[in-house]
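One structure is given here, and the rest of the page talks about it.
Omission of a single protein chain aside, the complex is shown with its protein chains in their original locations.
As written, the chain order gives the labels A and B, with residue 1 at the start of each chain.
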Amino acid sequence: MTKTTRIMLGVIGIVILASIIGILAKSGGLLGVSHVGQTGSKPTVIIGVTLPLTGDVAMLGQSNKNAIELAYSQLDKTNLKYDYKLVFEDDGFKPSIGATTANKLISVDKVDALISFGSPVGNVVSPIAEAAGVPHINDFASDPHVATGQYNYVDYTPASEDAKLFVQELQRRGINKIVFFGQQDNPGSAALINAFLDGVKLTNIQVLSTQMIVTGTRDFRTEISKVKNLGANLYVLELSSPELETVTKQLRTAGVKTPVSTMETFEFSDQLSLFEGMWYVNCADAAQWFVDLYTKTYGTAPKFGAANGYDTLNMIVQSVEKAGDGITVPKGTEINARIGSIKGFDGALGTGMSMGSDHLVASKAVVRMIKNGVPVTITP
Amino acid sequence: MDIIPQLIVNSIIAGAIYSMVALGFNLIYGTTKFFDLGYGALAAVGGYTVFYFYKGIGLNLYIAIILGILISGAIGLLIYRLVYAPLRARKSSGMVLLVAALGVMTAVQSIVAILFTSQFQTLSRSAGSEAVYNIFGGVITQTQLIILVLGIVIMVAIGLMFRYTLFGKAIKAVGDDEEVSKIVGINTVRVIGWVFFLGSAIAGLAGILVGFDTGIEPTMGLSLLLKGVIASIIGGIGNVYGGVLGAFLLGFIENFGIWQISGEWKDAIAFGVLIIFLLFRPQGILRR
Partner (left out) sequence: MEYLIHIAILISIYGILGLSLNLVVGFTGLLSVTQAAFYGIGAYVTAILLTSTGMNFFLAMLLGIVITAIISLAIGFVLSKFKDDYYALGSFGFNVIIYSIFLNWQSLTRGPLGIPGIPRPSLFGFTFSENIWFLVLSVVILGTIYFLCRFITTSSFGRVLKAIREDEEAISVFGYRTLWYKLAIFVISAGMAAVAGSLFASYITFIDPSSFTLTESIFILAVIILGGLANNKGAVLGAVCLILLPEILRFVGFPSDIAAQMRQVTYGVILILLMLYRPQGLVGEYRL
């Protein structure tokens, strides 16, 4: 037993020592460099971002990060009252890791505001931000529950907006028989399908079948066989990449010529040519100048949700600037009051946006089409 | 019931992919008696090697494929020499090997992800323009046909090897009793090394073919492997023909299962079948 105890004490000792060194090194206790603004004269406001840089949606998370860094690089640094510092953490889109990253950002990095990505992590971060009194904006949540509480906001088109426009467009085009493909373990997909089923109740549109698949599946041939002869005039794909492309290819291979459409998902894809000529509904449209700027900076087009990241950072910066006097960093409550009353905000997702009393930034959905491999908006 | 022919074709396609995985797995299990989970990650190694040489560097397709097969085989052999051989020499239990294999799988997958990112990639250069054949109202693509044919060819080749070559007989002897084989003068470490090379090369080939059919990603191995393991167990573990039989049986059960139930239960159906077989016929359909 003495040997056991010795090993245990040894390991615990090493681990604790390593963590202390790690935390000290990070917070500048040993090196004494960080947390000082670039110019040294202005106080520094720290903004923490937790988003997925690994896992199934890493592509979207990376694009969101790029957009936030782009917004940061565009800040008019000389004329702002504060210096700003960004800290990114990877949560892999997993709620339990999101709790860790949010706690780390708040208590180790001492962030003044938080940005999170997606409903699962957002739902975990909200109560943590609320308890700490740190304003928190989620830029990718289809679940409005994330905006519960005084300090939590969502800057993302709600699923009900997409669904409303989608139903309108179906009626306008006289499409009345549709088949859904949904992703059983994807909260965004579930929220959109539920919102659609709510919105379609009083219309003559029939949902002939809803096929739910699980992330990681690569063989959809039997699901396709089941719906192939139902006589649908549209297939609606609420799937993320690569299930989206795989289902589309397997539909075509199976000889299905029927058009496909979606709420939101096509722009997940890096193979837009698969959807040539297809119309779909997307969350609020990113302005052309943003798409150009992003493409010029990173060499690829922004994934969807990126513009939300760009705007969210600017909203926070503007709110901090309004709340503070330039001498001390404003408190969470002060920043929060400014975020809650955002009005007439001009950003990548449009002009004159404002924060609703429900803590949601109301942005409108749009109908788009893939033309020559590029998304084009066809209704304002 | 015009859906039935397509369902049969779908089941055969799924079975063909599972059989590729089951073949290599069964070869390794039959000889060494342990569940090599690391085997799954080698499918990704094969797929990504071809991705690198074919789409990255622009090498000839066939050379890239051969390189993919050889490199996965070599890495399989390397892992055996570094990890499994010392463990086996020490008479570690099957569970120690299982946990070590889990470590191998995790590490290899992540290294692939660091080198190539975790993004899903397709191997074929021309998307969606593949030749398609119609069989009794069911649709099958050229790649799927190749998978089916290769699966049968490899099965027959391994069967013939066991029956007619000295090397095949040595593998069988090691699988039956390693100690006795050693005594009669078989270099067991070397024979098992070759088995790992062959098995891993088959895994690599499976990964490459799946890459041409749908696509590749670093984590593709685990789900492929689990299906291969289930196929081997229901068909008869350690039996070359049993693995293939089990693979097609699993293909049929899954596809007809989700025809009646719903697609999201596919994995649960596969594991449900596994548990039923483990309970009532643990030796599988064909005994070794």
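Following the convention adopted for this analysis, a residue touches a chain if its C-beta (ideal position, glycine included) is under 8 Å from a C-beta of that chain, and two chains touch if they have at least 3 such contacts.
Here the structure is a predicted model, which means the values were calculated and not measured.
Of the chains on view, those touched by the hidden chain across the whole complex are A, B.
Residue-wise, the contact with the chain that is not shown comes from B:113, picked out of B:8, B:113 or B:195. Only one of the listed residues, B:189, B:226 or B:285, touches the absent chain: B:226. Remark: the residues of subunit B touching the chain excluded from display are 34-35, 83, 86-87, 92-100, 102-111, 113-114, 118, 226, 229, 233, 262, 264-265, 267-268, 271-272, 274-275, 278-279, 282. Think of the hidden chain as still there; on subunit A it touches residues 4, 7-8, 11-12, 15, 18-19, 22-23, 25-26, 53-55, 58, 62, 88-90, 92, 94-96, 99-100, 103-104, 106-108, 119-120, 123-124, 127, 131-132, 143, 145, 148, 183-187, 189-191, 212, 214.
Operating definition for what follows: only the chains that are shown with their structure count from here on.
If each chain is reduced to the centroid of its CA atoms, subunit A and subunit B end up 37 Å from each other. Of all residues in subunit B, those touching subunit A in their complex are 2-3, 6-7, 10, 13-14, 17, 113, 117-120, 127-128, 130, 132, 139, 141, 210, 214-215, 217, 219, 223, 254-255, 258-259, 262-264, 266-267.
Listed in rising order, the residues of subunit A touching subunit B in the complex are 54-55, 58-59, 184, 211-214, 216-223, 225-226, 228-229, 241-242, 246, 249, 252-255, 271, 273-274.
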